[in-house]
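Removed: one protein chain of the complex. Kept in place: all other protein chains.
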Amino acid sequence: MKFKKLITTLTILSLVCMVGVFSFGASGEIVVGVDAAPETMDPHGSISDSNMMWMGNVFDSLIQIKGPDGELAPGLATSWEQIDPLTWRFELRKGVEFHNGNPFTWEDVKFSYERMKTYEYSEHSWAKKITSVEKVDGDPWTIEIKTETPTPSLVYQMKIGFIMDKESTEARSRGEVTQYPVGTGAYEFEEWVKGSHLTLTANENYWGVKPTIKKAVVRPIAEPSTRFAALATDKIDLMMGVPLQMLESVKGDSKLEMVTRPSRRVIFLGLSNQEDMPTSNIKVRKAMYMAINEKAIIKSILLGQGAISSQIVDPQTLGYNHDIERYSYNPDKAKELLEEAGYGDGFKITLQCPNDRYVKDEQIGQAVVKYLREVGIEAKLDAMPKANYWGLISGHKTKFWMLGWMNESHDLGNVFSMLVHSPTGQYGGWNSTYGDPELNSLIEEQKQIEDKAEREKALKELNKIAMEEKVAYLPLHRQKHLYALRKSKDINFDPRPDRWIMLKEISLD
Amino acid sequence: MIKKIRESRILNHFIRDPSAVIGLTICLVLMIGAIFAPLIAPQNPYYLQSLSYENCLRPPVWMEGGTAPFLFGTDDQGRGVFSTILYGLRVSLGVGFGVVLIAGTVGSLIGIMAGYYRGLLDVLSMRVADTLFAFSTTLLAFLILGITGSKGILVVIIAISLADWVRYARTTRGNVLSVVEEDYISAARAIGAVDLRIIFKHIIPNILSSIFVISAIDLAIVIMLEATLSFLGIGVPLTEPSLGMLIAKGREYLYAGKWWLILFPGGVLAALVISINLFADWLREEINPKIQRHQSVE
Partner (left out) sequence: MYAYIIRRFIQSIGVALLVSFLCFFLFQYMGDPVLTMVGKRATQEEMEKVRESLGLDKPFYMQYLVFLKNALHGDLGKSYTNRLPVFDLIVERAPATIELATFAMIIASFLGISLGVVSALKPDSLMTRFIMAGSLIGVSLPTFLIGLLLILVFAVMLGILPPFGRGQIVQIGAWRTNFLTFSGIKHIILPGITLGFFELALILRLTRAEVGEVLGQDYIRTAWSKGLPGRVVIFKHALRNSLIPVITMIGLGLGELIAFATITETIFQWPGMCRLFLSAIYGNDYPVIVGYIILMAFVILFINLAVDILYTFLNPKIRYD
């Protein structure tokens, strides 16, 4: 009899243990619902964020950007310094292993940077300005990276310079490499079912702080309302990209919690100043600026989920100027200015904008058009899918356009080279039809300044002239990134400015 | 057979068939609504200045929070759903009739030529038709629009027509084949009447009623197809939303409890297609019961 009891007790105990083990396993697990699917597991294959952020979990770069503040932090390099304008020196981390057990060496760095420059494999056009990666004085733990031209922003761009394992990348076929990544990162690749999910598991040998999330399942659900349904029915724990229409539903659900963070991306309007355009008159530009009630747009269209902006870069960018102020909303003054400029009867203009790119892009366009009409400008809206829209900008065809920009380089000089300088040669690739000789020369001059403090001063000055005096663009706002969490999971999540989900920076209680 | 329709026999049959009467009535009401949308709709939902953000996402007028004149509530931009449906009906019906007109004319002509002249033309056109039919109209329209991309209403009409003419060509050809066998046609041919004259005088009048039946069935199919394409985002442009696109937009609010954004446009689309089908079914029974709705098998 006693024997039987013993057996029963043992069975129950072991069952309890199994349940315990099972639930322990589940508690270290998190399911993330994302809006765009990763399309490749090749860390150099695509530079869209929906890919890069997961590659950032599997791979390391020499320098990483740490959340939530977006500061530079050591990665596979423990320290770095700039030797001269063209040369950077890095001390490499010792004792790091790839997920397949191969040791990390300087040759992997050299190999990876070479690979990033090869167009057959890589979309990393920024890496093309790197001319060489070599060890210094025969020391395999010290390397120097040289660039073609002075590139102060290189250290920021290196966040996506993911280091691959030379041996296994060369030994395996292209298809293997593209589908089964081997990195040194905090998470190891487990499974990628295209169109369904990506599973990552914690790397127990990680060189940094041991990740607390043991397993993460990434579920791309493009359709926002379905993504929300997945959250509401406990299918996912963390949701990226909460659509504004779901705001009420999230707030109303006691099981859910909202987390927001202003994005680095600024939304603004471009305006041609070609001579035949009324908008070449600075008074007209100012009038249009004043005619738009941006506060109302944020309140009623973005439902408060936006930060008003006075310039086209965010505060984390070198060159952001706190002294710049918006021209405040003043329709009467706007009408006066139009009168003075000789356009009291208005003029015709068409705003072109994408309808599937930014948060509420089409609605914002409609609001802008509505406000412009209120001061007598005959504005019209032409909204289209981004696939058609980008060609208008890169082809320099649109006269009045909407753009959102986030600069990975954290440098206003780079942004202005792309967006403000007239489109010629290496400049103005994303500037449709604006150009000002004075700004052009200022932009070209700043490139030569190497001293950081001096540079910052020049950039701030440039920024002020462009925004206040020339009204090169009409800044609108920075949209906010919205996330929703399931409270029962006790997720400590502080969003990063770049919208990446770095699992090692998230912890579970 | 045209005469037949004029005869009161058909009218009598029609009045005695309640489902046909209901179908045609709903159909006509919706069409009149679409044609006179600018007069009936309380606002022009695409005239920006008439919109205000205070009226966003209001529920239907009989619910708490609903206000006049927004009978069926409003969408996220303050457009009345009732108005957007009326304007959406215009696009849906416009595409529907456009395709029926183009595909019907082209398809029937090809069918007549193939059936009348036979020979290589017949073999070739029917081979092409068979192949296209194997792909199905829906899949073909997907493929065509997938390659061209969504470029406006006209492109949608042409793309669907390119896929849809087959339906007419196959049936018309079959009808022509049986009509050509008739004695009076052989007689006309024997006395040396011109082909064109025979086709217009004898053949077309005889097959017109069948074409009419297919057109009615086809109208329903095309309206559904256009709605599907627009729902998937490869149909009409956002600036001219059809019923399908209204439903796609409403889908964003499916879980947010804004049911009126999806149920009203969906209901109207369903009512439109069902009523056309009711009428078409009656027409088919009355004129030519042999015409199959699904013509994979003939």
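Structural remarks
Letters are used for the chains, namely A and B, taken in the order the chains are written, and counting of residues starts over at 1 for each.
In this text, a residue touches a chain if its C-beta (ideal position, glycine included) is under 8 Å from a C-beta of that chain, and two chains touch if they have at least 3 such contacts.
Treat the numbers as computed from the prediction; the structure is a model and nothing was measured.
Considering B:Thr67, B:Ser136 or B:Thr239, the position touching the chain not shown turns out to be B:Ser136 (whole complex). One of B:Arg9, B:Arg127 or B:Lys151 touches the chain omitted from the figure, and that residue is B:Arg127. Residue A:Glu223 is the one among A:Glu223, A:Glu325, A:Asp451 or A:Asp494 that touches the chain missing from this view.
Considering the full assembly, B:Ala227 is the residue among B:Leu57, B:Ala227 or B:Leu283 that touches the omitted chain.
Contacts to the hidden chain, counted on chain A, fall at residues 39-40, 42, 45-47, 119-120, 122-125, 128, 174-175, 178-179, 193-196, 219, 221-223, 226, 229-230, 233, 235, 387.
Contact between chain B and the absent chain runs through residues 127, 131, 134-136, 138-140, 142-143, 145-147, 149, 220, 224-225, 227-228, 231-234, 244, 247, 251, 254-255, 259, 262, 266, 269-270, 273-274, 277-278, 281, 292-294, 296-297.
Here is the rule we go by: only the chains that are shown with their structure count from here on.
A separation of 45 Å divides the Cα centre of chain A from that of chain B.
Partner chain A is touched in their complex by these residues of chain B: 48-49, 51, 53, 56, 76-77, 149-150, 233, 237-239, 251-258. Per the touch definition, chain A reaches chain B in the complex via residues 223-226, 228-229, 232, 243, 245-246, 248-249, 296, 300-301, 355, 362-363, 366-367, 369-370, 373, 381, 383-385, 387-388.
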